[in-house]
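First the structure, in the form of structure tokens, and then the observations on it.
A single protein chain has been removed from this complex, and every other one stays in its place.
Coming up: chain A.
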């Protein structure tokens, strides 16, 4: 199949819907579903009737402003979210009024402005189709240019060409570490030909993070396309998607996507009528955070206990069942199709010197607009929190923002102007992580924050290595005592010493980074610890 054939198919799918002019798009991603969007959709469908064939109600993926859900947007068929009329907090009872407004003036009572910075300041690559296409529709994805990256790679490029584009793009892994994706792919590609695997890491276990879930629920074909391109580039013919079982909707949409892509000949044997074959299987994780670590994840796929093992050998050399394996995060794969479609140089023109492209963040905590955003790398934290996020509600003052989940750290007001990229965050003692951003106001106690994350690491430690298994237990005990104003200066000294030992000696990233929240809150908010100690020693 060539690009022209695909374009023809896309045109055909669009023609099937030529009669439809207006669309009523209802968010059916998990967050809006939990606030009742399915009932809203049903009511809208009832109110629509057959819509005289020119209007349709369509379920779409996440529109970003999840805290205002259920969200419904009304637009001409080809118009994006910015150009639509957006309604927030919609209930089934609003359906007749909303349907009545499809061709008339909007229902002001429910309106949510789309020219506000929350929407206007975003730059969407990963989420370009999110909130726009029906995630369960294969035709819908192709109609907006889906699978063009894969067909282009298979029909016009050699694997080496694909590797070159991905390397040129400067894309770095979105799973937390920020390892250069092109380099990882080339390493797997250079391993001798034979059985190789591609794995998509969708285990997303950081508290407060839901970026990967949103991508899978809103645009699952994009991830499959990225994986297929990766498999072609590195010489693999089999892929696994490791999703946590707590994401049933994502799993269901992925299953549908795989089934439909296979039926259309875009997965399976002879993909798009070429010699390339690629099978994809879903594996469910049972919710252990450590199973997101790549070696533990592979052990879990193999049916073993999900526990990390020493690296090297890295998965690229010896991964699943000892075969060379490429493992990337959901968002990493979601960037691949646009890179192949538009070229690596295009991607590299977005972002900063050493962090290219965009990053999806999940805004949570004490912030007005909680939800999902995508911004170019290098956007300042202040812009994200104060402008896009709308600042702190209830007239409270900002205190700190936590990035990188249990492996990251807190950033105080004084550093809010730094650009968000892998290296700047590291210099502040935190990390990009997978994209969770928890905002805290003046009422939050930083000792409590450190204790919360330490408790998380303690309960999620797999128990394989001594420093993490028992060190996190000890550190949690010390933090608990300090938080309850029962700790002494000697306790704090011991805590700092344990931080150093656990960081330096743990086997995997979980233990190595578990002290980070403590170290960073000590770095910027030491006075809060001191104050608690003084109270204890009075």
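FYI, a residue touches a chain if its C-beta (ideal position, glycine included) is under 8 Å from a C-beta of that chain, and two chains touch if they have at least 3 such contacts; residues count from 1.
One rule holds in what follows: contacts and distances are computed from a predicted model.
Chemist: From the names "NAD-reducing hydrogenase subunit HoxU", "Acetolactate synthase", "Alpha/beta hydrolase" or "Methionine ABC transporter ATP-binding protein", which one matches the UniProt record for the unseen chain?
Modeler: Of the names offered in "NAD-reducing hydrogenase subunit HoxU", "Acetolactate synthase", "Alpha/beta hydrolase" or "Methionine ABC transporter ATP-binding protein", the one UniProt assigns to the missing chain is "NAD-reducing hydrogenase subunit HoxU".
Chemist: Of A:148, A:288 or A:533, which sits in contact with the chain we cannot see?
Modeler: With A:148, A:288 or A:533 as choices, the missing chain is touched by A:288.
Chemist: May I ask which residue of A:57, A:411 or A:498 touches the chain that does not appear here?
Modeler: Of the listed residues, the one touching the omitted chain is A:498.
Chemist: Determine and list the chain A residues touching the chain excluded from the picture.
Modeler: Residues of chain A in contact with the hidden chain: 288, 305, 309-310, 312, 458-467, 469-474, 477, 494, 497-498, 501, 504-507.
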